[in-house]
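Presented below is the structure to which this report refers.
Left out: one protein chain. Kept in place: all the others.
Read from first to last, the chains carry the letters A, B, C, D, E and F; within each, the first residue is number 1.
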Amino acid sequence: MSGGLKRLVPLMDRVLVSRVEPLKKTVGGVILPDSAVSKVNEGTVVAVGPGARTSEGNIIPMSVKEGDTVLLPEYGGTQVKIDDKDFTLYRDSELLGLMVG
Amino acid sequence: MSGGLKRLVPLMDRVLVSRVEPLKKTVGGVILPDSAVSKVNEGTVVAVGPGARTSEGNIIPMSVKEGDTVLLPEYGGTQVKIDDKDFTLYRDSELLGLMVG
Amino acid sequence: MSGGLKRLVPLMDRVLVSRVEPLKKTVGGVILPDSAVSKVNEGTVVAVGPGARTSEGNIIPMSVKEGDTVLLPEYGGTQVKIDDKDFTLYRDSELLGLMVG
Amino acid sequence: MSGGLKRLVPLMDRVLVSRVEPLKKTVGGVILPDSAVSKVNEGTVVAVGPGARTSEGNIIPMSVKEGDTVLLPEYGGTQVKIDDKDFTLYRDSELLGLMVG
Amino acid sequence: MSGGLKRLVPLMDRVLVSRVEPLKKTVGGVILPDSAVSKVNEGTVVAVGPGARTSEGNIIPMSVKEGDTVLLPEYGGTQVKIDDKDFTLYRDSELLGLMVG
Amino acid sequence: MSGGLKRLVPLMDRVLVSRVEPLKKTVGGVILPDSAVSKVNEGTVVAVGPGARTSEGNIIPMSVKEGDTVLLPEYGGTQVKIDDKDFTLYRDSELLGLMVG
Partner (left out) sequence: MSGGLKRLVPLMDRVLVSRVEPLKKTVGGVILPDSAVSKVNEGTVVAVGPGARTSEGNIIPMSVKEGDTVLLPEYGGTQVKIDDKDFTLYRDSELLGLMVG
């Protein structure tokens, strides 16, 4: 996430995520009814914090980095609005997995 | 779990499991009534995370690996759908045991 | 527990126990009424896991081994059926003591 | 925050923050109705404590410093009035992120 | 506690205690009414476990040994019957003190 | 706090504080109504304990010393009367900040 706008640098082990919007149209362009729009729990990592600290004060490396596609938990996360765009802040340990391929 | 499809790489000490479907027919092919279908708490490990970290930030080795057959707890686990297939995500410490032989 | 059947290798600090059945007949063969059948909280260790890990990731040795007779807590334990036989899984720290002599 | 007035030096990992007031007028000077005044969860760091201690008594460095603009959590913080001015005290770990750019 | 009978070796930091029975007769042999029988929270240590483990897996030495007379807490302890005799299992840290003299 | 009277030396990380009384008169001597008497959450440190111990038994230095003016939390603290004078005992970590200037 770069450019002249305000930018949020997450603190500690927080991860700023932009949720992937579910497809609301078929490939052919037909608009899907709400019930058919499957819930997508995926998002793109926009920014990561430096990492949390161990009980002895050492930094714990983060598991994800900017640009990763991640599988999000059903619940949790803090809604955040920056320059009118919606993001969600998660803790590194809340993210379920990396989507690859 | 490989091939051209989307793939989930679990984070930290998570384990992606595909549940073993209970036998719904006798060996002779007779369809069993629901009441007779015994609940199977077993699953196959599809993918494992790198491991959780100790209080000092060191990685803890995982107890299971891809391909293992595991005994699943009665409760717990997070349901996950990837390319329309159902999986369950467990923490390494939730898995009860390895089924061998 | 060995032989051609499926075998459960407990994970971490879990212990697979087969409960000792209470005597339901007197030595002379007379069948005891339920009320007279004393509850036996003992069991035989069938298999043990490798051990739990310390906060620094080191393995903690188990306190019991296969073949030990153990005193079981009143509550706790996870019921497990393997090849139609009933077992109970305990954590090492749940077991009260070793019965010797 | 300096000058002849009373000054609060936060203890341990506490951070003294002055909340950013939301814009109540348009650029042209028109007064916005309450409903249009968007809630701003940002603040300026006025003073920081020396840091909390690890379980072994070592000081953990703070993540923010005087003058930083920070994203505040929806809840939490302790209201404090110093020389009739309102401030809020947060723990370092409660602050969500740094606003840069 | 020795002899040909079954013997319980407590696990971890558990202590097997036999409660001291309160005096139910005066020195002269007169039977005391229940209300006069003062509750005795003392017991004799019959057997001790090897000790609990620190967070790093080291054994913590026990505070009591076989034959000690101990002051018991009002509550807690697990009732255990061995060869029809009643005992109570405590954790080392539950015992209040040693009665000496 | 010295002189021939009884003196309390706090234990561990406790801090003995004497609350600052709010001004009940204007500078000109006019008595303020209760509603106008602003609540003062400040106090003077009368005595400090040696400090708490880390999980490894080392002493953690205190953050305040005798004579400091401290900002007190809204709640918490233990009321203590010594020679008919009222004091409050806080834990070092409960105190919010030092008032300087």
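One rule holds in what follows: a contact is a pair of C-beta atoms (placed from the backbone, for glycine too) under 8 Å apart; a residue touches a chain by one contact, two chains touch by 3 or more.
Because the structure is a prediction, the values reported are computed rather than measured.
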Options F:R7, F:K24, F:K65 or F:K85, residue touching the unrepresented chain:
F:R7
Suppose we count only contacts with the excluded chain; which residues of chain E make the list?
54-56, 58-61, 63-64, 70-71, 73-74, 93, 95-101
Interface with the unshown chain - residue positions in chain F
4-12, 14, 16, 49-50, 53, 55-57, 78, 80, 89
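Basically, only the chains that are shown with their structure count from here on.
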How many links in the shortest chain of touching chains run from chain B to chain E?
2
Which chains are shared contacts of chain E and chain F?
none
Taking only the C-alpha atoms, how many degrees of rotation bring chain D onto chain E, rounded to the nearest 5?
155
Need the CA-centroid distance for the pair chain B / chain F, whole Å please.
57
Please report how many Å separate the Cα centroid of chain A from that of chain C, as a whole number.
45
Where chain C touches two or more other chains, by residue:
55-56
So that we know how the chains sit together, what is the shape of their touch graph: line, ring, star, complete or other?
line
Can you identify all of the chain pairs that touch?
A-B, A-D, B-C, C-E, D-F
